[in-house]
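First the structure, in the form of structure tokens, and then the observations on it.
Shown here: the complex without one of its protein chains, the others still in place.
A, B and C are the chain letters, set down in written order, and residue numbers restart from 1 in every chain.
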Amino acid sequence: MSTIPAPQSPAGDVTEYVLTLVCEDGPGIVHGVSGAVVGIDGNITESQQFASAETGRFYMRLQVTSPASAEQFEQALAPVVARHRIEHVLDVAWRPRRTLILASKATHCVNDLLYQRASGHLPIDVPLILANHDVIAPLAQHYGVPFEHRAVAGPEDKAAFEARVLEIVQEADIELVVLARYMQILSPELCEALAGRCINIHHSFLPGFKGANPYRQAYARGVKQIGATAHFVTTDLDEGPIIEQDVIRVDHTRSPRELMAIGQDAESRTLRQAVGWFAQSRVLLDGTRTIIFR
Amino acid sequence: MSTIPAPQSPAGDVTEYVLTLVCEDGPGIVHGVSGAVVGIDGNITESQQFASAETGRFYMRLQVTSPASAEQFEQALAPVVARHRIEHVLDVAWRPRRTLILASKATHCVNDLLYQRASGHLPIDVPLILANHDVIAPLAQHYGVPFEHRAVAGPEDKAAFEARVLEIVQEADIELVVLARYMQILSPELCEALAGRCINIHHSFLPGFKGANPYRQAYARGVKQIGATAHFVTTDLDEGPIIEQDVIRVDHTRSPRELMAIGQDAESRTLRQAVGWFAQSRVLLDGTRTIIFR
Amino acid sequence: MSTIPAPQSPAGDVTEYVLTLVCEDGPGIVHGVSGAVVGIDGNITESQQFASAETGRFYMRLQVTSPASAEQFEQALAPVVARHRIEHVLDVAWRPRRTLILASKATHCVNDLLYQRASGHLPIDVPLILANHDVIAPLAQHYGVPFEHRAVAGPEDKAAFEARVLEIVQEADIELVVLARYMQILSPELCEALAGRCINIHHSFLPGFKGANPYRQAYARGVKQIGATAHFVTTDLDEGPIIEQDVIRVDHTRSPRELMAIGQDAESRTLRQAVGWFAQSRVLLDGTRTIIFR
Partner (left out) sequence: MSTIPAPQSPAGDVTEYVLTLVCEDGPGIVHGVSGAVVGIDGNITESQQFASAETGRFYMRLQVTSPASAEQFEQALAPVVARHRIEHVLDVAWRPRRTLILASKATHCVNDLLYQRASGHLPIDVPLILANHDVIAPLAQHYGVPFEHRAVAGPEDKAAFEARVLEIVQEADIELVVLARYMQILSPELCEALAGRCINIHHSFLPGFKGANPYRQAYARGVKQIGATAHFVTTDLDEGPIIEQDVIRVDHTRSPRELMAIGQDAESRTLRQAVGWFAQSRVLLDGTRTIIFR
């Protein structure tokens, strides 16, 4: 569907890697890591780092082109990794992340994710959309993405749905679960099982509203800004580390229905942005904060 | 596809009308028009007006619920229309406007328009998408919109394409033609034939760039904001009255490819907004400016 | 200090009025009011109206130029006011509102208000700045605004401070009290005495944080948007009707100190905007919501 060429691969036998790492802050880390890059004839094409005053930890993200294999890169990194007790992930840049989408009835977020993927702007593979309603089926079919419908009428259905989630995660080696307006609350067990790899989107307003029908509350209070927050799922409902937020200006003439349309647009864009950053290894966790290496 | 209920019709035998009018500014216009509304037991649910210091003209848009028929409303308006030499249009609010979409290869604007229409957020009917490439065919099919492909290889093809446009406009009683990234320049004759009912979208930057490959130029100059402008088509290429503009912040790390992805998102949203306002009779022309009654 | 000419007065003996009104919604209001305008040879230069689905009430704001006196305008309005039980305020457009500024140590909001007033962009007169600290004295002196310092060390001081506020409000016939980062909580009695004419500014974030040191909390949670909310003061602390909100994008690299600088800029602009709209009679109350007739 897309007329846009994929990001150009580096020429010849060169691979572009993305390396993310975290460790205690201290002198010599950058020097050690960049020495490993030199050791594999690598060239740094992008680099970001951040030392957290909050946690005393050091975060780094590198994109490196090199003729070396991943094994050779790992070997070159081994001494510095050991010396600074670095936790690291080495991957191929732009590799599509295996992504499970959970959905309910709302189509706006799923439509946006699938369109952006088809346009070549979002490096994700979607082996399955799992939903507790069937309205998304035609959309999935249009984009050629497998779709599975499991109704959730009671607690037993919910347990079965969640068991199915974990099954897919294991079978398809899922790297990211996206709650694309999936309207069921995840059990604490599932939250924990998916910690750090499950992104949720929800509406947000200035000031924040809790409870049912937030667009109604926002309307009643006369808010002038509505928006959306994409965050990692934790057992604290809607309180996980924030990945991205966006707001749109509104005024008193907007009906609750119009507020909802505007909010849905904000949700789509905010979720897309968060998923895109995650898929490019640009999101790191610093305690309860995210580091976004844009 | 949408889970959102359509705008509620007024109860019983009441109709919601939208009335737009323009005339020389002067005393008594609002009094006269509101008198006509009183005369048909109408209730004003929305009203905007603007007196242009530039042109000395007065613009007004009303939404009115009334048990009267359109004929009765017209009769009630007739004396004030005559007295102030008012040009006016009376229509049913929220009536979908018959819209012809012209397209080429790019899918982003068409996808957004069709999705928003299907979601119930955009009151347009699309009897046909006419394109000089066939890549949009599957998208049209998914949304159940007729699609016609006519290649444009030379001047004769172009004349035939434009003749077909005029034919559809007449046969299908088209009210709005949307150039959704249609990459052919319209002939002056077609521009004139569609004056005031043809909307185009194009990229825009701060500062403006003319000529080929604007994303390349913007990249070279290091712009910090890129955006999109939706405007009425006139014989002055890309210089017609502006309906809507939007911008997104960028920085030096963005490649031309990324600038294009960001620009396409801005184009989709800006075009959607302009089409939505037009379809709700919210766009009036004041010389070279638009009055937008949001 | 300003090089910008003041808004041009209408020519000759013509006065520009601003009329705001509210009543139960129903047919004939606009017709009646516009009839009164016709009756004084008035010309409507600006008009907005809004019918609240929430409260069933109708709000209107008019700017009218007319050779008539205010008394003649009132007489012309009297029948329609009586017929629709309209509450209304008639004033001269652009008349500077008598404004009391309360402050503490922070200078950013006071500096912005005084600069904008001196530049001719903010139609307020400031007979006094009353503060519980003296750091603002030089700023007040620079702009030629009287300044009074009253320390608030304990409950008795606070009662005396508030008594002084009420005294000034009465003596100087104050129309608006602005809490320009005044860091004392007003007593319920003072809130009530100033209901609908006292504007406060406070920081706000997505999501909202309560309690001490919000910039610290926002930093810890890693928010991506910080902003400010200007609202009417009610006895519900920071929960009054919202007049204006603004947000600015931030990321993980911003220190709490930088977040504060960004937040202060948002506060200054948001408060200035709210005060400006109030001073032009553009802010009406609809229950717990504000109608902003921009």
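General observations
By our rule, a contact is a pair of C-beta atoms (placed from the backbone, for glycine too) under 8 Å apart; a residue touches a chain by one contact, two chains touch by 3 or more.
Fair warning: this is a prediction, and the values are worked out from it, not measured in the lab.
Among the chains on display, the ones the left-out chain touches in the entire complex are A, B, C.
Within the whole complex, the absent chain has one touching residue among C:111, C:235 or C:288, and that is C:111. In the complete complex, the residue from A:43, A:69 or A:253 that touches the missing chain is A:43.
Checked against the hidden chain, the listed residues A:26, A:96 or A:188 yield one contact partner: A:26.
The missing chain lies against subunit A, touching residues 25-28, 30-31, 34-35, 37-38, 41-49, 51, 249. Where subunit C meets the missing chain, the touching residues are 1-5, 7, 46, 105-108, 111, 115, 119, 121, 135, 138-139, 142, 253, 257, 260-261, 264-265, 269, 294.
Hidden from this view is one chain, which touches subunit B at 50, 53-54, 204-208, 219-225, 227, 229, 241-242, 244-247, 251-253, 255, 286, 288-292, 294.
The rule is simple: only the chains that are shown with their structure count from here on.
Over half of the residue numbers at the interface between copies subunit A and subunit C are found on both sides, making the touching surfaces mostly the same. Spacing of subunit B relative to subunit C, judged by their CA centroids, is 36 angstrom.
With each centre defined as the average position of its C-alpha atoms, the distance from subunit A to subunit C rounds to 42 Å. Residues of subunit A in contact with at least two other chains: 253, 294.
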